[in-house]
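So the structure is just underneath, and the comments pick up after that.
Apart from one protein chain that is not included, each protein chain of the complex appears where it belongs.
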Amino acid sequence: MGKLNIVGAINSALSEEMERDRDVIVIGEDVGRDGGVFRVTEGLLAKFGPERIIDTPLSELGIIGAAIGLAAYGMKPVAEIQFMGFLYAGLEQVFSHAVRIRSRSRGRFSVPMVIRTPYGIGIKPPELHSESSEALFCHMPGIKVVVPSTPYNAKGLLKSAIRDPDTVLFMEPSRLYRSIKADVPDGDYTVPLGRASIHQEGRDLTVVSWGTMLHRASEAAEGFDAEIIDLMTLKPFDEEAVLTSVKKTGRLVIVHEAPRIAGFGAEVAALVAEEAIEYLKAPVLRVAGLEAVVPMARLEDYYMPSLERIRKAYEKVMRY
Amino acid sequence: MGKLNIVGAINSALSEEMERDRDVIVIGEDVGRDGGVFRVTEGLLAKFGPERIIDTPLSELGIIGAAIGLAAYGMKPVAEIQFMGFLYAGLEQVFSHAVRIRSRSRGRFSVPMVIRTPYGIGIKPPELHSESSEALFCHMPGIKVVVPSTPYNAKGLLKSAIRDPDTVLFMEPSRLYRSIKADVPDGDYTVPLGRASIHQEGRDLTVVSWGTMLHRASEAAEGFDAEIIDLMTLKPFDEEAVLTSVKKTGRLVIVHEAPRIAGFGAEVAALVAEEAIEYLKAPVLRVAGLEAVVPMARLEDYYMPSLERIRKAYEKVMRY
Amino acid sequence: MPVNIIEKIEVKYLQIINEKGEADPNLIPSVSDDEITRFFETIILARAFNQRALSLQREGRIGTYASILGQEASQVGSALAFSVEDWLFPSFRESGVLVAKGYPMWMLYRYWAGDERGMKCPENLNIFPMSVPVGTHVPHATGAAWAMKLKGHRKAAGVYFGDGGSSKGDFHEGLNFAGVFKAPVVFLCQNNQWAISVPRSLQTAAKTIAQKAYAHGFEGIQVDGNDAAAVYKATKDAVEKAKNGGGPTLIECFTYRLDDHTTADDASRYRAKEEVEAWRAKEPLVRLRLYLEKKGKWTKEYEEGVTKKAQESVDAEIKKAEAYPPPDPADLIRYTYAELTPRQKKEMKESGWGS
Partner (left out) sequence: MPVNIIEKIEVKYLQIINEKGEADPNLIPSVSDDEITRFFETIILARAFNQRALSLQREGRIGTYASILGQEASQVGSALAFSVEDWLFPSFRESGVLVAKGYPMWMLYRYWAGDERGMKCPENLNIFPMSVPVGTHVPHATGAAWAMKLKGHRKAAGVYFGDGGSSKGDFHEGLNFAGVFKAPVVFLCQNNQWAISVPRSLQTAAKTIAQKAYAHGFEGIQVDGNDAAAVYKATKDAVEKAKNGGGPTLIECFTYRLDDHTTADDASRYRAKEEVEAWRAKEPLVRLRLYLEKKGKWTKEYEEGVTKKAQESVDAEIKKAEAYPPPDPADLIRYTYAELTPRQKKEMKESGWGS
């Protein structure tokens, strides 16, 4: 057991899984000598050599496309896409191939790979380094989408993702990479995919969030008797956990960073509108990014859900 | 005034807009000599010549990418993507560029182009010819998403789309292309973007749908006093029309073809859960595609919302 | 110091047997008469498969189908150059490749009838499901080949795509990776001169598709795609090279699509009859027949026998395909993930399907 931040936790998951399974390899831009632009793969090249930690050309489509072939043949590629905004180039490979090959071949071939990518506002970078596009992927049957929020679950979820027989998108909250340090067991443990965690129990109000926003949603919950659910896996998501909590509290606020319209929050709200409406005491609110292109540094604080906006939503549902 | 099917209506919109504005050009695979694989551009090459009806290489990314430059420079490209499933290749061009250039250049440049593409199950084709991925696009601020459902609105909406200053995705229901023939005015008229149409008035139950499914949702409504809303524009969608109707009926069923999870129906349900929950008498139901890869011909009827599934949903909400 | 030439590239063209059945004396020793006989017989089989697929489509017994007529040499010649442990990545117009590899024809018919089970490749073969989005499967072959190399397996991958496919970014990124990682992969472009209605000349300004390989640092070669011997030899050499660590090769098979693009197409809208007829004269079977005849290995009776056997076998396969029980609707959901998700279980239940 040692204190690790999320970067360290992911590094340790990669390292342990690579020791455990010779077929696990890491591919991506700058993952080798440079150790990744966020240093997530630091030290792995020295440990595992250039046949397993592989710097690729600047070619997101190529990375995902080749990873599909690698995985289908029997490797277990963990592909790093340097920023989520650049994953759009590989989207067709994911949507039209990775997640369909099992179905298209009726089980003969499959694509057990992991796509790791940092997402979200976090590092005051140039444009397109701050996307959080989970909703797009959550709409596509066949993929799994995972978003850790702490060093502990980052390590445990990544291990599950690597061992999973399906294609998993693993979205790493860049804003949290180094901001939380916490106890993480040294050895092997996993956090199962598809199950949410009750980040905090409460009676009056259910808050659903994930990744970066989970922490802000929690902070905003001070003074409320809020039950906070960390979804962790967005696809397939733990519908049961959400429904159980909402049935108890009668109130639901969803907090995410991506634009509100057709964001993943809509799915959570729609689920509840369908299956627990009779328990609801208040409108289901979403606090989310605005209907706007994710801005550069100067305006990003205005775009993201602020503590104040979140708190207002909690207050509003509590008035019912 | 003459009877036209949707193919004819779109053809006439293109033809009239090209006469009206010299900058309008059509680009895409097989749009010229062949008149498009669905014959939507039939006859346009003869009328407007190869400088305005332009066959391109097989290159969806290139089509959208070049159209961005064409539009920014002052042309008005209408780009045909042969099937929606192949638009994934151009998704980064749409998401990272087309819809952001106005914002990135603070208004100096913009990309007024139209992407036309047939969507949905309809022609018993090979794989990936049956996608309905509207939800992905609806999540991206900066784009407009339009889905006609009749020859009349196909022509009027496409004209509005071509004249619109923003990037518009125009999704054509391939299943309806030739199945509905109706009166369409010969000359100029437009149907405004952003406004829904009340396809049928009713008191007991609001049905929201668009494109192909609108017709099935209507058919299933026989025997119900249903108010049927044809959204027509999915982004930005007519929130007001939905809310007004739901406030009246107290019941809502959304019908679409795309997979349910994180589909656009979730947004409609979430809106109502947020803004009209106190009017709801029943759960908000979605009838949608299954959590599965869109199947090929043999199984597609099991995948799509059937009359029976839709009716069951209507019956269910009516029990409240 | 001034204007120097820093790189020279030459693109080669290979033909072994010409339209008249005349063989190049220097090259023909690399292909045996037995092999040529095999091309001949396999092309007849592939053609029988194809002919029946077209008529099944007309009768509404299968869906839209993409004919291989005219391209059989490209497909059969290349397919036979791969070993059974190699991995192949076909596009939708590769029935000839699959037939040549012994892929069960009844499964192909089922596939074209809209049944995904037809693409469940038998365990003794390694053929990926046909790729429908053009060119997008090119990187998969690179990836699989790269995996072979990483695992130290002496195998190769082969990937088939059209002239249209060579315009896609996927093609280039796939080739570039293969060049960088020296992946044992053979890129087989079936340049049939048309991408639906778009002629090769409007697909790219490059003189050949073969030369696109040099953008990625390895050899590209154009072969007479109607000459099964040339296609076979070029592919065989490329497969050998790949297995010996020499990296990838791009082979442009210069051929022609004699039929409509698919059964949903009408090629007379966009191309001249004369062009089609000129190419028909070069079609792949005639030259093999002439060659074998000269060698005393062809008789009318022999060909009739081969044809009859092919037709019988195709008939039997069609029977098998059509007798096959319809797919279980639950399949639709079942193969999405390795295991059903809770939501899928719910959907199965609501649909009244067993899980």
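The letters A, B and C name the chains in turn, as written, and every chain counts its residues from 1.
Convention: a contact is a pair of C-beta atoms (placed from the backbone, for glycine too) under 8 Å apart; a residue touches a chain by one contact, two chains touch by 3 or more.
All values derive from a computational prediction rather than experimental measurement.
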Open item on the list: In the complete complex, the chain left out here touches which of the visible ones?
Closed with: A, B, C
Task: Option touching the unshown chain, where B:G65, B:P126, B:P151 or B:P295 are the choices - done: B:G65
Open item on the list: One chain isn't shown here. Among C:Q15, C:S131 or C:T336, which residue touches it?
Closed with: C:Q15
- [ ] Determine and list the chain A residues touching the chain excluded from the picture.
- [x] 29-30, 32-35, 37, 55-62, 85-86, 88-89, 124-129, 261, 290-293, 295-300, 302-303
- [ ] Using the touch rule from the top, list residues of chain B that touch the missing partner.
- [x] 25, 51, 54, 56-57, 59, 61-62, 64-75, 77, 92-93, 96-97, 99, 101-110, 141-142, 144, 164-166, 194, 236, 239-240
- [ ] For chain C, enumerate the residues touching the unshown chain of the complex.
- [x] 1-16, 18, 22, 24, 26-27, 167-173, 176, 179-180, 182, 202-208, 210-212, 214-218, 222, 247
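We take it that only the chains that are shown with their structure count from here on.
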Open item on the list: Tell me the shape of the graph of touching chains, choosing from line, ring, star, complete and other.
Closed with: complete
Open item on the list: Centre to centre, using CA atoms, which chain is the farthest one from chain A?
Closed with: C
Task: Intercentroid distance (Cα basis), chain C paired with chain A, Å - done: 40
Open item on the list: Can you compute the centre-to-centre distance for chain A and chain B, using the mean CA position of each chain? Integer Å is fine.
Closed with: 30
Open item on the list: Where in chain A do residues touch at least two different other chains?
Closed with: 92, 96, 99, 103-104, 141-142, 236
Task: Junction residues of chain C - those touching two or more other chains - done: 116, 133, 136, 169-170, 331, 335-336, 341, 343-344
